[in-house]
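One protein chain omitted, others in place.
This part shows chain A:
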Amino acid sequence: MATRTPSTSPTPRAAYVLGGNRIPFARAGGKYAQASNQDMLTAALDGLVARYGLQGESIGEVAAGAVLKHSRDFNLTREAVLGSALAPTTPAYDVQQACATGLETVVSLSNKIRLGQLESAIAGGVDTTSDAPIAVSEKLRRVLLDVSHAKTPQQRLQALARLRPKDLAPATPRTSEPRTHLSMGEHQALTTAQWEITREAQDEVALRSHQRLAAAYDDGFFDDLVTPYRGLTRDANLRADTSLEKLAKLKPTFGLGLDAPATMTAGNSTPLTDGASTVLLGSADWAAAHDLTPLAAVVDAEAGAVDFVHGVDGLLMAPVFAVPRLLARHGLRLEDLEYVEIHEAFASTVLTTLAAWGSEEFGRERLGLDGAFGTVDPARLNVHGSSLAAGHPFAATGGRIVATIAKELHARRASQVAAGDDSPVRALVSVCAAGGLGLTALLEAA
């Protein structure tokens, strides 16, 4: 197999997004209620293999992950590869970075391609809230471990005698932050109030997300990005017929105890979702050898984190700091980007991010700039809808966004070149994540 090992290049070369495939996203307890993380990741992988003729192919490396992951899935991605039509000689590894998991797999694999360590790779992510792992209580876990470590029957009995009936209750996974015990929605409600984001503005973001995703499906945009699974052909959360009136009727669910009015509803927050996504990455040589068209280069990435524990910044505000650093490295301004993808964890996450970037005071005092960082034209923002409409299976969101925007970038560049315009076409991808994390990436049309 020595002939397959690429030579490492002294300077980074380009790593390209060559395509992507995902399964439609289902609402929790819906069509994928019986499917496991491994089932869904395998389905998404096999769809990608079929789409790009990769049957029996030994891919350089596959990286994927899940946020809600059972400890038995310690090799989730490798197991999905072994169950897929890829060659069993395809290496794999798992990644976990909360909601940034999917984007991080794209970033790290692209970097390996850029360094010449890999010629091809598949990035991905999957999550199920329907089939989430359930743990035993901490006390029961401790007792069971002590029983297994016990050397005599007496020691085993002594350990078991510590159990009380309440210790038998299971511990279900929670989405609240371990250090603050506030849910993501409760955290974002604090940020929403701080930036005085209105209910109307949030509902407009949600409506636009549904309308744009529905339009993209109607136009056939997702025909080569989504493979039907278990009877679903479109994202189950998509409401093509929703309206501001319908959204306005929903009762607020987060921020109820604050002085500011509660504005966050089930309509302008992402629902719990099941799903999986994959992205095919490769060098120019590998793409040419496989007769594949590079769609966009993964140019650069920047991670960030904020101290939400001490209320210095909102839980989901890390990208606000990471993006200015990322763009500064390339001498770019927000206004230079043709596309901006901001993951819609909540409609207000998008709006608080834009509000911070648009604030003179924030730009000067927190970002160290001369003034406001910049603005984003809504026409360039989440152009084919985002998580509010599609749903958000945590680790699968990064792959959904990258595959979608890479296709869009390539189409835009092709039409520009046809019109005699050779200027670069760029997209920013920004994903916020639990733990005050954020991951952002810069893509450029190939």
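In this section, contacts are C-beta pairs under 8 Å (C-beta built on N, C-alpha and C of every residue); 3 or more make two chains touch, one makes a residue touch a chain; residues count from 1.
Operating definition for what follows: contacts and distances are computed from a predicted model.
K.L.:
If you had to name the missing chain as UniProt does, which of "ABC transporter ATP-binding protein", "U32 family peptidase", "Carbon starvation protein CstA" or "MaoC-like domain-containing protein" would it be?
P.N.:
"MaoC-like domain-containing protein"
K.L.:
Looking at A:72, A:141, A:162 or A:179, which residue reaches the missing chain?
P.N.:
Touching the chain that is not displayed is residue A:179.
K.L.:
Among A:170, A:257, A:331 or A:420, single out the residue that touches the unshown chain.
P.N.:
Residue touching the absent chain, from the options given: A:257.
K.L.:
Out of A:56, A:88, A:231 or A:311, which touches the unshown chain?
P.N.:
In the complete complex, the chain left out is touched by residue A:311.
K.L.:
In the complete complex, the non-displayed chain touches which residues of chain A?
P.N.:
Touch with the absent chain occurs at residues 177, 179-182, 190, 193, 257-258, 308-312.
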